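For this view, one protein chain was removed and the others were kept in their places.
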Amino acid sequence: MKLLKNLLKSPMFVIGMSLFLVTILIAIFGPLFYAINTDRVGVPYDMPNAQFWLGLDNYGRDYVSLLIRGLGSSLYVGVIAGVIATTIGTLIGLYGGFKGGLADDILSVLTNLFVVIPQFVILILISTTFEKRSLALVAMIIGFTAWTWSARGVRAQAAALKSKDHISLARLNGDNTLKVLVVHILPYILSYVFMVFILQVSSGILSEAAISMIGLGPTGDNAISLGVILNDANRYGGLSDKNWHAFIPATCVISALVFALYLINTSMEGVFNPRLRK
Amino acid sequence: MQNSEVKIFDAMNAGRTFGHGKKLVTAVDDVTFDIKDGEIVSLVGGSGCGKSVLAKMMLGLYRPTSGTFLHKGQPITDLKEHWREVQSVFQDPFSCFNQFFTIRSQLKAAFGIYKIKPSDKEMEDRVDQALLAVNVKPSEVAGKYPFELSGGQMQRMLLARIFVLRPKVLIADEPTSMVDACVRANILDYLMKLKEELNMTIVFITHDIGLAYYVSDRLFIMHKGKIVEQGTPDDVTVHPKCEHTVQLLEDIPEIHKEWIKK
Partner (left out) sequence: MAIFEVENLSLHYLTRFGAKIHAVTDVSFTMEQGKILGIAGESGCGKSTLVNGLMGLFIPPLYPTSGDVRVGGESLMNRTPQDVRQNVLSRKVSMIPQGAFNALNPTRKVKDIAADVMAAHMKGVDRKQIYERLKERFDLFGMETEKVLNAYPIQLTAGERQRSVIGISTLLNPQMVIADEPTSALDVTTQKVVIKMIFDLLEKGIFSTMIFITHELPLLRHVANDIAIMYAGEIVEMGTAQQVVFDPRHPYTKALMGAMLSAEPGQKQRKPTAIEGAPPNLANPISGCRFAERCPSAKPECKEREQKIRIVGERQVRCEYAE
């Protein structure tokens, strides 16, 4: 509670969180207030007007509807990818950092192997092996390739905690490794893990947009994400024919979303880190 | 009951090194000693003399790399079994408790080392008694978290944990170095109480030979991994044989004696 109070005193957090909440509210409740229609309703690239606030796309579909739907998909991909990446990273980092020795060496080599191969290349390679890609599949592919940074961060944190006195005392109390990890290490790094999670969500959203931009995003008629919108705009001349409404709104939404998440992350650092708190 | 035949610890030419090759560091070098049941023995030496490593060997956290190190005539193998009899308090009272749980729940967690935990009621009773033993009203610390207490109080909580568990042996690793000079007397009083009431064997580790003199039955002076002198407090402090002991004695700023000429 105190933590929340402190967070609310940070303008960065308030701005970031409000921005993020607004995007979530639009994604969830938008369809209730705005009649979503992703069928063809007019001529391609019709300019914004009173009926279609942001105009129409290359198929003659309403951009507002597409953006609301795309926002939902992007958040969905980001959160799932974030959960997967954070969970894998935390488990590997926690165990390796605490155990040390051979287990740590093996896990570190594995982690570093994934770090040195550019994530985007793996993303492309895995994505091309799937003919049909649902949103969930894209999210999973991103999640399974993005865990390395969280693993390294968590490993460092766990390794620093391992020689602390309260861990020694826990061992003298007869606690086994699992209990030590869950009860005596995880709580100390939970705030860090949460911050990592927020970063993973935002990088998941960016990765989805990037992979969709080059045409390897979710497939199928109903697959609409912010990345797919940008890909369409790119492919069908939206960038060249003065059709600003084809890419600027989608870009703004992605930027706002990622910016909001970064603001939240940065403000949390100030509150969670007792040294910065002082 | 005091049985001086049983040796709690028996070290013969025991040593402990870290690393290998050029980076080989000898922390404990060829030490031979024994500690009898019911004794308070102090390990005294400056920082880096190997006293903390020796303490960890007694706790079974480090194995000897040479010689033998026996607990009640046996090498230490099963650590859980070992910790049912040998427990420890550490130097820094603030970092010893998990800050996310109440002190009381952490004192209760100490029962985790037992094969069969007593009933909840008995555990609560024993925690209450232990708190009273260190002059803390159980209601005073009820529901409190580690960061809400002062250093002196925290060090008492660590000792309360020992009163809860009542182990046979206590390894006290510099329990007084991080607390105020005026709280030190308390800590030493509780160590004496543990010995008198529970006949505990205590290994007291300190860099201050004055404190060691005050509590112990025997003193071991350590320097560069070796035990350079051992004997009763009066023998060691009144008739020191080794230069390092003389050094340690001279270094304490005593109230009634000249210390450094200005």
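Each chain carries a letter (A and B) given by its place in the written order, and its residues are counted from 1.
Keep this in mind: a residue touches a chain if its C-beta (ideal position, glycine included) is under 8 Å from a C-beta of that chain, and two chains touch if they have at least 3 such contacts.
Values in this document were obtained by computation on a predicted structure and should not be read as measured data.
Peer 1: Would you mind spotting which of B:30, B:81, B:128 or B:189 touches the chain that isn't drawn?
Peer 2: B:189
Peer 1: Quick one: which of B:112, B:138 or B:151 touches the chain that's been left out?
Peer 2: Of the listed residues, the one touching the omitted chain is B:151.
Peer 1: Looking at B:24, B:116 or B:181, which residue reaches the missing chain?
Peer 2: Hidden-chain contact among the options goes to B:181.
Peer 1: Among B:34, B:197 or B:234, which one is in touch with the chain left out?
Peer 2: Checking each option in B:34, B:197 or B:234, the one touching the absent chain turns out to be B:234.
Peer 1: From the listed residues B:33, B:100, B:145 or B:214, report the one that touches the chain absent from this view.
Peer 2: B:214
Peer 1: Go through chain B and note every residue touching the omitted chain.
Peer 2: Against the missing chain, chain B presents residues 46-48, 135, 150-151, 153, 180-186, 188-189, 207-211, 213-214, 233-234, 237-238, 247-248, 250-257, 259-260, 262.
Heads up, the rule we're going with is that only the chains that are shown with their structure count from here on.
Peer 1: Within their complex, state which residues of chain A touch chain B.
Peer 2: Against chain B, chain A makes touches at 164-166, 168-175, 183-184, 187-188.
Peer 1: Name, in rising order, each residue of chain B that touches chain A in their complex.
Peer 2: Listed in rising order, the residues are 59, 61, 80, 83, 87-88, 90-92, 95-101, 109-110, 112-114, 161.
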